[in-house]
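Yeah, one chain of the complex is gone here, protein chain that is, but the others are all in their spots.
We call the chains A, B, C, D and E, going by the order they appear; numbering starts again at 1 in every chain.
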Amino acid sequence: MARHSQLYRQGMQEMRHHLGEKADNLIAKIESISEEFAKVNVEFPYGELYTRDILDNRVRELCTVAALTVQGFSSPQLKLHIEAALNCGVSREEIVEIITQMIAYAGFPAATNALLAAKEVFDETSKAEAQKTEAQD
Amino acid sequence: MARHSQLYRQGMQEMRHHLGEKADNLIAKIESISEEFAKVNVEFPYGELYTRDILDNRVRELCTVAALTVQGFSSPQLKLHIEAALNCGVSREEIVEIITQMIAYAGFPAATNALLAAKEVFDETSKAEAQKTEAQD
Amino acid sequence: MARHSQLYRQGMQEMRHHLGEKADNLIAKIESISEEFAKVNVEFPYGELYTRDILDNRVRELCTVAALTVQGFSSPQLKLHIEAALNCGVSREEIVEIITQMIAYAGFPAATNALLAAKEVFDETSKAEAQKTEAQD
Amino acid sequence: MARHSQLYRQGMQEMRHHLGEKADNLIAKIESISEEFAKVNVEFPYGELYTRDILDNRVRELCTVAALTVQGFSSPQLKLHIEAALNCGVSREEIVEIITQMIAYAGFPAATNALLAAKEVFDETSKAEAQKTEAQD
Amino acid sequence: MARHSQLYRQGMQEMRHHLGEKADNLIAKIESISEEFAKVNVEFPYGELYTRDILDNRVRELCTVAALTVQGFSSPQLKLHIEAALNCGVSREEIVEIITQMIAYAGFPAATNALLAAKEVFDETSKAEAQKTEAQD
Partner (left out) sequence: MARHSQLYRQGMQEMRHHLGEKADNLIAKIESISEEFAKVNVEFPYGELYTRDILDNRVRELCTVAALTVQGFSSPQLKLHIEAALNCGVSREEIVEIITQMIAYAGFPAATNALLAAKEVFDETSKAEAQKTEAQD
């Protein structure tokens, strides 16, 4: 897409690295409502911030999972970043551990809802992998 | 102190590893208001959670800094955990980077206040180190 | 209804101006649980505050949309006030713009959820208008 | 269960007093994801805090309902504690009253969502009681 | 003041019962900025809600302390309601206990800040009482 900036293309590539195919679906959905929103969503966190070398993606995604656990209301984004954390090489055990740690900073309701969100993502991921394996046999 | 549980002693040791002398001061202050509160504050996050092997303290403290940045209202605790992150080997640059990342998840006001809190901690730390060096000369 | 105060009747009228038929449905539902809650819900924001001349309803509703976007957890009320904003003459483009502006103050998760809520309201509104037009033909 | 601590068994008993059978279901669900999380969820609020004599369970649960109303995002836990409040002898009228009071501290959206959550719990409770009565006839 | 409604006068009386002389100071300060804000602040929570018989003031104030503890950012109001709770007959021990309970629902940072706020109020109250006793001798 010629009309997109260098920053956008770089961001889209980074976003796909974190979210796989869901990156394109999410941005297409947002773009159907607002091109400006979709543009800044790609360029700003993914093009501008996540590509900087100072922290690796594993740590970045674990921190985002911690932050969204504490935020409480952003469960769709929390699920997305739990999946992104898995895609970046974080283990299920580490995700569960950081959510458990957040009990201390945000209490049980926020942490319980994050734990159940993680369970949903793990189940979906297991199912998707099982289907892929089956298709290959 | 014989009256403390094994979990408490383990927690106090872990807490000192994160917060240095401030651990004892903080717990003494809380204990003067409520022994129960001080007890669970030591036993639960530090004795029970932080001693588990699954994540190292660097990552745990970076995640806590991210979470408290997003929480917005807990600046005394944010400053404490920025210092704890430094004590656990996180660099200033990494702390600033994770706070900058949080712009995307909680907006500029929360992230700006966290950045200014980090500056205060860095300045205090530099000053304390300068005094220590001076005293040694 | 003779039992209602002047303030209540004034509030109910203002509320209908913002929410159309949904005003009566919402209040009836709340009244079935608590008469007191329904009473203050009509009298206080709509009877007391919204009828004051200092700001027009367009600006009031845009500010409420901004505020509920940032609040994050109140999506049913956000959808209601997106509809109210449309009823008070705010354009879809303006609603999307103010939600986009809120990225800067509350981050992407809160703003994305508000954007998707706006999309739902716009789709429902388009559908309702199409049905009305059809019925008239 | 021999492997559980004294504190855990005490907490489980207290939790059943508040939540009935739902206590065991909830903990089993959490335990299937994380044994550590389930353990601290039972031991800490129920074993450690709720068993202390200083406040009775009626007041404790009403305060929790108030707190979760204000928190806004924790509706599953709010519904659980509305039910717990009923189980501890709080009346429906008192629950509705404290939610109404919270309008003053957290605004209408948070309080309205809590009121509708209370309605759902009341309806489920009435239905369950009707079925029990029917079964006995 | 002849210009005030019956509801306002009733609210002002209730507010003085909770906050003593601070009620008049607070309302005077608010009134100097906005008469409307002062009016609804007196009429709505104190005139309309707190005068209802369904819950006693002890429970109402304890619930407000719990709610503002969880809210995190409203420390001036939390301190005010800790004092109001004392004025309504709640003991210091009960206030500390409900704040401690809130660790489970909002985490340590929110609860710690509330505990330290309680300490400040207790110290001010003790000092004021000591001065009063001294003055009487």
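To be clear about the criterion, a contact is a pair of C-beta atoms (placed from the backbone, for glycine too) under 8 Å apart; a residue touches a chain by one contact, two chains touch by 3 or more.
If you're wondering where the values come from, they're calculated on a predicted model, not measured in any experiment.
*Asks:* Using the touch definition given at the top, which of the shown chains does the missing chain touch?
*Replies:* Among the chains that are shown, those touched by the missing chain are A, B, C, D, E.
*Asks:* Based on the whole complex, identify which of D:L49, D:L80, D:A104 or D:A118 touches the chain you can't see.
*Replies:* D:A104
*Asks:* Who touches the missing chain here, E:I30, E:I54 or E:L116?
*Replies:* Residue touching the absent chain, from the options given: E:I30.
*Asks:* So which bits of chain D touch the chain we can't see?
*Replies:* 102-110
*Asks:* Take the complete complex as the reference. Which residues in chain A touch the chain that isn't displayed?
*Replies:* That gives, for chain A, the contact residues 36, 40, 44, 48-49, 52.
*Asks:* List the residues of chain E that touch the chain left out of this view.
*Replies:* 29-30, 32-34, 36-37, 40-41, 45, 68, 71-74, 76-77
FYI, only the chains that are shown with their structure count from here on.
*Asks:* Count the C-beta pairs in contact for D-E and for A-D, then report the pair with the higher count.
*Replies:* D-E
*Asks:* Among all other chains, pick the one whose mean CA position is farthest from the mean CA position of chain C.
*Replies:* If we average the C-alpha coordinates per chain, B ends up farthest from chain C.
*Asks:* Using CA atoms only, can you tell me which chain is the most central one in this structure?
*Replies:* That would be chain D.
*Asks:* Roughly how far is chain B from chain E, going centre to centre by Cα mean, in whole Å?
*Replies:* About 31 Å, centre to centre.
*Asks:* Compute the distance, rounded to whole Å, between the mean C-alpha positions of chain A and chain E.
*Replies:* Their C-alpha centroids are separated by 42 Å.
*Asks:* Based only on mean CA positions, could you tell me how far chain A sits from chain B in angstrom?
*Replies:* 26
*Asks:* Find every residue in chain A that makes contact with two or more other chains and list them.
*Replies:* Expected reply: 45, 68, 71-74, 77, 100, 102-106, 108-110.
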